[in-house]
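This is the structure, below, for whatever I ask next.
Missing here: one protein chain of the complex. Every other protein chain is in place.
Chain nomenclature is as follows: A and B, assigned in order of appearance, with residue numbering initiated at 1 for each chain independently.
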Amino acid sequence: MIEAFSELFFARYNYWMAIILMLIGLYALIAKQNLVKKIIGLNIFQTAIFLFYISVASVEGGTAPIYLPDGASAVYVNPLPHVLILTAIVVGVSITAVALSLVVRIYEEYGVIDEDELKEAVRG
Amino acid sequence: MRENVVIRTVVRLAVPFIQIFALYVIVHGASGAGGGFQGGVVFASSFILMTIAFDLAYTRRRIGSRGTMICSALGIAIFAGVGILCILYTGNFLEYGVIEAALGIPHLHGYLIDLVEAGIGITVMAVMTSIIYDMANRGGRSA
Partner (left out) sequence: MTLIDHLPVLLVAGPIVASLLTLVAGWHDRRLCYPITLAAVLGEFAAAIVIFRQVMDGGTVRYYVGGWAPPMGIELVIDTFGGFILATIMLLALMTALYAFRSVKKEVPAEKTVSFYVIFQILLAGLIGMTITGDVFNLYVFLEISSIAAYTLISATRKPHSYVASYNYLVLGSIAAGFILLGIGNLYVATGTLNMAELAVMLPASYDLATVHAAFLFLIIGFSIKAAFFPLHLWLPDAYTESPSAVTVLIATVMAKVSVYALFRFLFSVFTMAYITESYPVTGVVLLIATIAIVAGAILAIAQDDLKRLLAYSSVSQIGYIMFAIGVANRIALEGGLLHILGHAVMKGCLFMVAGLIIYRTGTAQLSELGGIAREMPLTCAAFALAGASMIGIPPTIGFMSKYYLVLGAFEAGLWPYAAVLLVGSLLAAAYIWRFIEIAYFGGHHDEHHRTGGREGPASMLAPTIGLSLLCLLLGIFVAAPLETIGLAVAQLLGGT
């Protein structure tokens, strides 16, 4: 029982962490009323996915994938997910920037950043 | 913001080092960990730091809206230019090897990667800085 439990959770704790973080982010996206907090939720959500990729890339005992000049061989972690996530981080930054500027504009136009109040303001 | 001598002095001292580190990261992109994007962001962070410690006008005197626009265009131009240069030397897009082979300059391949990385770095720096300007400027209303 305990073995099965630890096999399921502790041996793969990185995936569980990513899932938990992702759900926290999704919860914030859906349940929070404040538009800025929603963006924070979005960032947590994206970061969880980044962590998933990075944890997938890790190799036990691996080092940074930098070519050693003296020809010595070493165990490298998989560099490809790192590169992919670098791109995804750029995308995430751009989305955050656009989202924040939209919130700034919404606040200027309606004077609220609360979703329910915003809905009323849009209708009214 | 209230004037704070400690913060301002520290920022004044830190900015050159941040910028040199950014250049190091950009130049290092071809052969090791680093690259245009990271370097560009680090470079932009020096401007962001200035904006926070001093004010927008102070940073804008160093690099204005026109500067960021030209830089962002210049960066993409370098990137696309190198890519199309490779096509002109009968290779594929961004196939640096063909230029090296055609001109016979050793290690040109690596320098071209550095050039492309520099282009990316310039664009990222400029775009990041202009994002901060627009945000700090209340959505770009009075820009």
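The working rule: a residue touches a chain if its C-beta (ideal position, glycine included) is under 8 Å from a C-beta of that chain, and two chains touch if they have at least 3 such contacts.
Bear in mind that the values here come from a model prediction, so they are computed numbers and not experimental data.
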item: Which of A:V59, A:V75 or A:V98 contacts the chain that the document leaves out; value: A:V98
item: Contact residue for the chain not shown (choose from B:I7, B:V27, B:I48 or B:A80); value: B:A80
item: Footprint left on subunit B by the chain that the document does not show; value: 66, 69, 72-73, 76-77, 80, 83-84, 87, 90-98
item: On subunit A, residues whose C-beta touches the chain left out of the figure; value: 22, 26, 29, 35, 38, 42, 45-46, 49, 52-53, 56, 80-81, 84, 87-88, 91, 94-95, 98-99, 102-103, 105-106, 109-110, 118, 122
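In the analysis below, only the chains that are shown with their structure count from here on.
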item: Residues on subunit A engaged by subunit B in the complex (per definition of touch); value: 64, 66-67, 86, 90, 97, 100-101, 104-105, 108
item: Contact footprint of subunit A on subunit B as seen in their complex; value: 31-33, 35, 37-38, 124, 131, 134-135, 138-141
